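Excluded from the complex is one protein chain; the other protein chains are retained at their positions.
By letter and in written order, the chains are A and B; residue numbering begins at 1 in each of them.
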Amino acid sequence: MASPEPGRPLLAVRSVAKSFGAVSAVRDVSFPLYGGEVHALVGENGAGKSTIVKMLAGLHRPDSGTIELDGQPVELHSPADALAAGIAVIYQEPTLFPDLSVAENIFMGRQPLRSGRRIDRRAMNARAAAYFTQLGVAIDPDRPARGLSIADQQIVEIAKALSLDARVIVMDEPTAALTGVEVKRLFAVAESLRAGGAALLFISHRFEEITALCRRVTIMRDGAHVSTDPIDELTVDEMVRRMVGRPLDTLFPKHDVVPGDVVLEVEGLTRAGVFADVSFQVRAGEIVALAGLVGAGRSEVVQAVFGVDPRDSGEVRVDGKSLRGGSPAAAMRAGVALVPEDRRQQGLVLDASIERNITSTRLGSLAKLGLLVGGAERRFARDWAARLQTKYSHLTDPVGRLSGGNQQKVVLAKWLSTQPRVLIVDEPTRGIDVGTKAEVHRLLSDLAADGVAIVMVSSELPEVLGMADRVLVMREGELVAELPRAEATEQTVMFAATGQGAAA
Amino acid sequence: MSSPDLSPRRLLGRLTSWDAAIIGVLILFVIIASFTVDNFASSRNFSFLVLDLAPIALMALPMTLIIVTGEIDLSVASTLGLASAVMGAMWEGGLPIETIIPVCVLLGAVLGAVNGTFVTVFGLPSLAVTIGTLALYRGLAFVVLGDRAVAEFPASYTDLVTGRIGDTGIPLLLIPLVVLGLVFAVVLHVTPFGRSLFAIGANAEAARFSGTRVTRVKFWLYVVSGAVAALAGVLWTLRYSSARADNGTGLELAVVAAVLLGGVSIFGGRGTLWGVIAGALLLTSLQNALRLADVSNEALSVVTGLLLIVSVLAPNLASNSHAALRRRRRPDPPPPASPNPDPAPSPTPAVRSS
């Protein structure tokens, strides 16, 4: 895989910067995309990758800097502009029209016409079918998009890109929710696009995918450009070092704790079509990680344990007492807390104040004679916000104004204030800055040391390996492995999560 | 770091809020009308005003709670009509009024429970459901009573509704209105239950993740709404001493208008009960003043319709211009829509291997 400089790039990002209010999301980022090449864009969450993608998609406009196509600067004011310029973005979860047919989704607004400017359905379906043949997949163009798997939805988006003669195709973490088979199919498609002369920008967290597919890699950290190099000049370790910018050890201040009694017992937990026969135990003072690929059913399991989702069968016991299914209120009474995966949708009421969010789990005990009068709420919220070192200007500000890290602290405050015996955290450090990440990890460690039983769902392997006393691995709705801390390595977890030999 | 309650910014926020503005407009209107409209400020007119206000304000109380949770109940006026028709039919059938009234209120609760079941158990959009029951309940009212009117309810009861407290000129009806208004205000604003209503309206999923029983709460709100609407139907029937199937037709508009006029967001999650009470008062006193000024009943519907549109339009336009103003004055704060440099952080994949 030699990489000679292939001349002028098809698309070049030149010194772009973008701020949201006071927060600088991206500054001075430049990299080229060459035709016939797959280019990787890597960085931690919050490094600014999504902002770059949104600039290319025409959703954000750079505050400064330019995007050049064939050496000419282009202004992308809207998604339509980006499409017209030949830039197509494939999102991790595409937005299709569920009620319309697959072919219409591909050709919306550009349907082939026959006499009288009427849509030529037959030609439309035929052309869609031709694209699917070219991509080597079997999707009926006439079926409704509703119910397509995520992998198929991405294929529909790629077919749309083909129909637009897109020369630049951006794939924003396309493999995150795909199974092994689907990833392989997507790679074959990407390879054929590349061979056809398109420039691909590929965003992924999985290094084995990046090394297998890409020729060049751009690394970003904290909104800034770190480096752009041919991939065969970099080791994975070097990439990680550049992404994180500091040694990993300080991120995971794990205390050694002697586990106490079993607090949480899950037995035979099943939800048809989602997960089956999941059983595990968590002891006081233990941090147990649930690892696995996205879509393996980890969040669904903890949500069923907490009672947000229903369960079809199985039992959950806290301190030996059986927990009623489908009732978060019952779980809370039993001392279970869940810090959910999606902070903005599930964890917080963004429009409500910091105070209201923090106290929302404790209103019953803050009320006097059933009434919330006096300053009890205010004092309680101030107290807990301070304990977690949350940075805010007014407790009455909408929580949506806080940074991601501080929002997460509010969610943690909201749940820690219930003084849980069992704390379930789902992706506790997603989308927050490195500094706050370390704070959250220290907090979890301290809580475990105080005897709280902690279940941590995480997709970040370093976090899993750094924090967990035991690692439970899920694959396709089933618990497939249990690894004690000593045996948990990237290889063993990866092996269990994918059900195949991991790349060495 | 945190601020005391009375920071200038918070005070300013209070004063510029929509419900405060409505209370101001109401006071202004009452003052102007008292001087310009003959008889507006008379005690006789005041008791008429309270009688007009009662059904709207009554139904607006549970409607506020329902709209705060992001739902709606368009069937209230039809529930009123059905309760009135059933009341007439039972009175005709010779049942004692002491039995009829509780049965009617209970019937209202059942009708509300039907709405609640469709909305929560079957998960259907409340708008479509209550448009359906708007037609269904009104239709059933006609089935029960046809186009007849039943009159001659006992004077002891009709007098109770239209009567006044001693010689004061204050209508008796004001007492239950004030009591219920206070109860609903307390429930909405200073109880954990009320807090959960706002949370449900702003983000039902987050509320569910915080242990709120969202469907159960919504179900009971519909039950209360039905019962209160039926109570309004009883009062309506006694006030005019006439039970008819078409009593209160179209009143749902006035109720929704009063709630939205009071600053409750149609999208849920925001609003105060004080604002709604002021909104209901403004609406009824405006109608009352226009009627005194000999404006036809039909023209009143134009006013109600316009008020409804203005009440949803104005806060939107105001918040837009307010946001624009803030942006111009202070360029630095991040826009609330995307406070995060990475507004929709995509789920982080997965396992790395090297």
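The definition used in the following text is that contacts are C-beta pairs under 8 Å (C-beta built on N, C-alpha and C of every residue); 3 or more make two chains touch, one makes a residue touch a chain.
Assume contacts and distances are computed from a predicted model.
Visitor: What name does the UniProt record list for the absent chain among "NADH-quinone oxidoreductase subunit L", "ATP synthase subunit c", "Glucose/arabinose dehydrogenase" or "Autoinducer 2 import system permease protein LsrC"?
Guide: So the chain that does not appear here would be "Autoinducer 2 import system permease protein LsrC", according to UniProt.
Visitor: In the full assembly, spell out which visible chains the left-out chain is touching.
Guide: Checking the complete complex, the chain left out touches A, B.
Visitor: May I ask which residue of A:Arg8, A:Arg146, A:Arg324 or A:Lys391 touches the chain that does not appear here?
Guide: In the full complex, the listed residue that touches the missing chain is A:Arg146.
Visitor: Sort through B:Leu124, B:Leu174, B:Val214 or B:Leu292 and give me the one touching the missing partner chain.
Guide: The one listed residue touching the chain not shown is B:Leu124.
Visitor: If I consider the whole complex, including the chain that's not displayed, which of A:Ala138, A:Ala195 or A:Val258 touches that chain?
Guide: From the options A:Ala138, A:Ala195 or A:Val258, the contact with the absent chain belongs to A:Ala138.
Visitor: For chain B, which residues lie in contact with the unshown chain of the complex?
Guide: Considering the whole complex, chain B reaches the absent chain at 72, 118, 122-125, 127-129, 131-140, 142-143, 146-147, 245, 250, 253, 256-257, 260, 266-267, 296, 298-306, 308-309, 312-313, 316-317, 320.
Visitor: Name, in rising order, the residues on chain A that touch the hidden chain in the full complex.
Guide: Touch with the absent chain occurs at residues 78-80, 83, 95-100, 104, 108-111, 113, 117-119, 121, 136-140, 143-144, 146-147, 149, 179-185, 187, 208-209, 212, 272-273, 476-477, 498-501, 503-504.
Here is the rule we use: only the chains that are shown with their structure count from here on.
Visitor: Flag every residue of chain A that touches chain B in the complex, lowest number first.
Guide: Per the stated touch rule, the residues are 20-26, 45-46, 48, 50-51, 91-92, 172-173, 175-177, 204-208, 223, 236-237, 240, 291-294, 308, 327-329, 331-332, 338, 340-341, 345-352, 356, 360-361, 363-364, 367, 370-373, 378, 382, 385-386, 391-396, 398, 400-404, 407, 414, 427, 430-431, 459-462, 490-491, 493-494, 497-498, 502-503.
Visitor: Which residues of chain B touch chain A once you look at their complex with the stated criterion?
Guide: Going through chain B, the ones touching chain A are 1-3, 5, 7, 9-10, 186, 190-192, 195-196, 198-199, 202-203, 205-213, 269-270, 332-336, 338-354.
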